[in-house]
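Note that one protein chain is taken out, while the other chains of the complex remain in position.
Let's turn to subunit A:
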Amino acid sequence: MRRRAFLAGAAAASAIPAAAWAEVGAPAFLAAAREPSGAFALIGLGPEGGEAFRVPLPARGHAAAAHPLRAEAVAFARRPGTFALVLDCRTGAVRRRLEAPEGRHFYGHGAYLGGGTVLATTENDFAAGEGVLGLWDAHGGYRRMGEWRTGGTGPHEVVRLPGTEVLAVANGGIRTHPATGRRKLNLAVMRPNLAFLRDGAAEEVVELGEGMRLASIRHLAARRDGTVAMALQWQGEEGEARALLALHRRGGGAPRLLEDPATQGAMRGYGGSVAFSGDGARVAVTGPRGGLAQVFPVAGGPAGIVRRPDICGVAPAGAGLAFTDGRGGILHPGGARRAGVAWDNHLVPVGPG
């Protein structure tokens, strides 16, 4: 489906009266969390990690997508989930429940485009074993509008390149089927890629190279200049794992791999999340299995290491970075604090982007 067609349709619905982010404490980040009671919640965090709001979730969430303007977030069930909830972050009310269409399930990430008029969600067409982006009319009650092929298998995260309508999709390469849960069905032939989509057409599809075929491209971050950072998860023997972070810019030749020899083994072959620093000068990949994050200068040079047990979430904060972990820790450029919850995998920045 062509974007122009549904954007025209969406424009007919004028601005919905809804709270803006400023009305819910102007959060800088969203994160899913597990509370001490065992209940789950989506929490808005201020720039220094203070709690702006908290709304309950019915089950463990994965990532959330923050609407660029309205105080509204979409929380995804963990894969292979078939629902996502559109949450009013002021009242905690569930505004909509998105059901994956027949033959599809969500992977747990989504991104807004068209100034918040359309939500794109990563999904599995599991009969075909192909990735799709589901398109939802975010101005019209989140009606399903159609879908685009992602140009690969197992699309996990999708991000919009800042200031553009181009979507970068991490086609992780791993085929799964709901009948077999998270079992990986195609490791012998997996071929992950990073695809750039505009109006449903792939403008560029890039792979990491033959030696990196077993590195599933899973999570993404985009810098203002369009450089995309990829966090990787190694599917081979842990001891054979290579870089877990790659950078690519459209038209910029082969992706660049970043690794830190001193701590590469401690990452245990698993990159959890990825983010550029606010000033764009550094890029971080988290390693929850080893309790560390590698922070690389984009221009080159040795990595800095941040250590926290179960560290996973990372997002730009000020000029620098913020991190969250499963013990409740929040590290930000101004200091650190600990919340009484276990932070889930991702720290999602809030803002027009």
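Here is the rule we use: contacts are C-beta pairs under 8 Å (C-beta built on N, C-alpha and C of every residue); 3 or more make two chains touch, one makes a residue touch a chain; residues count from 1.
By our rule, contacts and distances are computed from a predicted model.
Trainee: I notice the complex is incomplete. Of the names "Copper chaperone PCu(A)C", "Thiamine import ATP-binding protein ThiQ", "Imelysin-like domain-containing protein" or "Dyp-type peroxidase", which is the UniProt protein name for the chain that's not shown?
Mentor: Missing chain, per its UniProt entry: "Imelysin-like domain-containing protein".
Trainee: Of the residues A:110, A:134, A:255 or A:272, I need the one that contacts the missing chain.
Mentor: Only one of A:110, A:134, A:255 or A:272 touches the chain omitted from view, namely A:272.
Trainee: Looking at A:27, A:192 or A:329, which residue reaches the missing chain?
Mentor: Only one listed residue reaches the unshown chain, and that is A:329.
Trainee: Could you tell me which of A:27, A:44, A:108 or A:173 touches the chain that is not displayed?
Mentor: Considering the complete complex, A:108 is the one touching the chain left out.
Trainee: Using the touch rule from the top, list residues of subunit A that touch the missing partner.
Mentor: The missing chain touches subunit A at positions 34, 62, 78-79, 108, 182, 239, 261-263, 265-266, 272, 288-289, 291-292, 295, 304-312, 320, 325-329, 331, 333, 335-338, 342-345.
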